[in-house]
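Every protein chain except one is present and positioned as in the full complex.
Which chain is which? They are A and B, in the order written, and residues in each are numbered from 1.
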Amino acid sequence: METAARMRAVPTEAGNRFAERALRLRVAGVLAFLLLLAIGFTSASPRFLTVGNARIIAFNAAILVIAAAAEALVVLTRNLDVSVGSVMGLAGYLAADLIARAPGLGFAVILVPLAIGALLGLLNGVLVAYGRVPSLVATLGTLSIYRGVTFIYARGQEVTSTKLPRWMLRGADAMVAGIPSLVIVAAVVVVILALLLDVRPRFRQLYAVGSNPQAAHFYGLRTKRVVLLAYVLAGFLAGLAGFLYAARVGTVTVILARGWEMSALAAVVIGGVSIQGGSGNLVGVALGAVVLATIDNGLVLLRVPEFWRMFIQGTAIVLAVSVDALIDGRIRRMLELRRAGRRL
Amino acid sequence: MSKKRVFASLMLATCLVPAGAASAAGKHYRLFMTPKWTGFPYFERAAAGAKAAAEELGDQFVYAGADHADVQLQVQTLQNFLAQKPNGIMLAAIDLNAVAPVLKQARSKGIVVTTFDADAATPARDFFANQMSYEQAAKTMLDCALLDAPEGGEVAFVAAAPTAPNHMAHIKYMKQFIETDPKYKVFKVVDTQFAQDDDAKSYDVAVNLMQAHPNLKVIISSSAVSAPAGARAIVATGKAGKVFSTGFALPSAIKGYLKDGSEKAFALWDPYELGYLAAWVTHMALDGKLSKTPGTKFTAGKIGQYTVGKDGEIVYGKALIFTPDNVDKYDF
Partner (left out) sequence: MANASWLLRRWEPLLLVLIVLAGAWSASLSPYYLNLDQLLDSSRNFVIPGLLAIGLVPVVLTGEIDLSLGSILAVGTILLAKLALLGVPLGLAVVALVLVGGALGLLNGVLVARFGLPSLAVTLGTMGAYRGIAFIIGSEEGYTDFGPGYLWLGETSLRAILPVALVFFVLVVLLFALLVHFTVFGRRLFAIGGSIEAARFTGLRVTQIKIQTYVLSGVLAALAALVWIGQYGSARADNADGVILLVITAVVLGGVDINGARGTVLGVTLSVLLLGTLTNGMGLANVPGPTQTVVFGSLLVLSVLISNVIRWRTT
């Protein structure tokens, strides 16, 4: 009886409006935080608020946006993917190595990291959805496995930037109408994903599965397939991010993108995606990545030692989670009131 | 499980060199080498040189290490070496003090410890094969900076970490020469940053330096990882020709930048000969034929005569400066 009532409570019109309002509030919160940072840094350093600097922040954030989007898809389903960095590394390294050996492949080589990423994501998804391995454990394992495979494949050698084709290196640096190409790619990814999540039922199911897996199951959703989809997509995006990162950094080592899962998770959490799944949107995630890049950039301009960044990032995560819990608590209390009101 | 055993045995086999048939007078030793991290062409080449020396001398050679510059992992590698009872250990230390305890333990067991490229704390090692004296290294890098920007300007230094004695010494001497030597007075030091010998970090550091110092002219990197990353960052941010990256780098890593004109000069030495020297020195020390007295001269196999300096430091000293004209001569 209780479960049925709870099931009914969420999909109602009023409930939806509240959730959406809270979500918009949360994204507004990230925006407000970003503005606060901007004001703070501008007053401390005149070089912050320039077009050139904004470009640098966007450039630095671009790849993280894509990695964070990957992570977000999985987190929405109430799961985790800590293998994002290793997927980026393996996909990026394979692509770089392949194009260095066979430059004739040209632009088609980009299919390789995408396919590999999707495959690696598939393995993650199978382990979590069908093997019923807890997602933290499964992706912790694949984090090590994928990184190890990168090393074994590479026999420990790096791919120097002189071996990479010009179009790859120049493409990563290129600008279109004054906007870095990587930023455009990131923006396109975010827009497409946001639209899909908003419109396509298959994607909306990510939210349903994340907010209440049992209810979603009883409702008739193929929860396992949905989780699998999330992981495959995440792997696909991580593969893309890995390729772009390899192109940007130039010298591709076996430790490419090590630790990126932490940054991606940080961006996701700061961007308002609930770690318990079921709520959040990609605009927030993109903003979360921009917040992290802004903090980095501001610290450099202020000549603050780089390791303060760790402290600030960590604190930002704790704050973000606290704010979410606060909002979540408010929503729940509102929904209880509504439900109580309807029964009278 | 048998597959894993075969695999592991294969990995073991690729590291070992069967004791050579030909050998000079003297015993056969087991020489172990660990770099700052494996997979970096600079260290791989040094290992190749050390292996060649070991083969000439009839010694066994083992090369192992972590795949990235991690202090803990290097200490663990050294501890694992100890358990395998080598005769000599050669290493490029990431943190001069962190490796001191395990190296002291090694020396107390009669193992000869030789550092190369990056020194450990002096009491922890027997000899140090230094590529160039710190003063010479500093002068070489400043000379390259002059080739990039003869009119001078603001310079920033990039080192691996405050615990890298060679990099810190380079910076100390570079600052000193900029103060005192009229040739280098055109430069002004504005910043020093640390990049942990990490590519991505070096790239970010370079971007950040250019952000923080809009009039920056040259980024001078002691680390052969940071110099090419800096060159890359300069091209990526569209500042080629306005800002220069120089310092020590492998010719293969910066060939492209010399050719396309965005950079004018880098420097290095041949790591193959440096590794060769380190192995030769270790063998001679094990034979008891190398004294630590400053001024002692000796011949290191095929690569010439060297002199032992203060505190067991042996300077290799052959600097190479790469310019667009000569970079094609080198294949490493």
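Keep this in mind: contacts are C-beta pairs under 8 Å (C-beta built on N, C-alpha and C of every residue); 3 or more make two chains touch, one makes a residue touch a chain.
The structure displayed is predicted, hence computed values, not measured ones.
**Student:** Among B:75, B:249 or B:265, which residue is in touch with the absent chain?
**Tutor:** Candidates B:75, B:249 or B:265; residue touching the omitted chain: B:75.
**Student:** With the missing chain put back, one of A:54, A:105, A:119 or A:133 would touch it. Which one?
**Tutor:** Of the candidates A:54, A:105, A:119 or A:133, A:133 is in touch with the missing chain.
**Student:** So which of A:54, A:145, A:196 or A:302 would be touching the chain we can't see?
**Tutor:** Only one of A:54, A:145, A:196 or A:302 touches the chain omitted from view, namely A:145.
**Student:** Using the document's definition of touch, tell me which of A:51, A:176 or A:310 contacts the absent chain.
**Tutor:** Result: among the candidates, A:310 touches the missing chain.
**Student:** Contacts of chain A with the missing chain: which residues?
**Tutor:** Residue positions of chain A that touch the missing chain: 80, 127, 131-134, 136-138, 140-145, 147-152, 156, 254, 262, 265-266, 269, 275-276, 305, 307-318, 320-322, 325.
**Student:** Determine and list the chain B residues touching the chain excluded from the picture.
**Tutor:** 1, 4-5, 7-9, 11-12, 15, 38, 62, 64, 66-67, 71-73, 75-77, 79-80, 83-85, 95, 97-98, 100-102, 161-163, 194
Operating definition for what follows: only the chains that are shown with their structure count from here on.
**Student:** What residues on chain B touch chain A, complex-wise?
**Tutor:** Residue list for chain B touching chain A: 38-41, 44, 67-68, 199-200, 203-204, 207-208, 211-212, 214, 225, 228-229, 232, 235-238, 250, 252-253, 255-256.
**Student:** Please output the residues of chain A touching chain B within their complex, sorted ascending.
**Tutor:** 47, 53, 56, 60, 151, 154-158, 160-162, 169, 172-173, 248-251, 253-256, 258, 297, 300-301, 303
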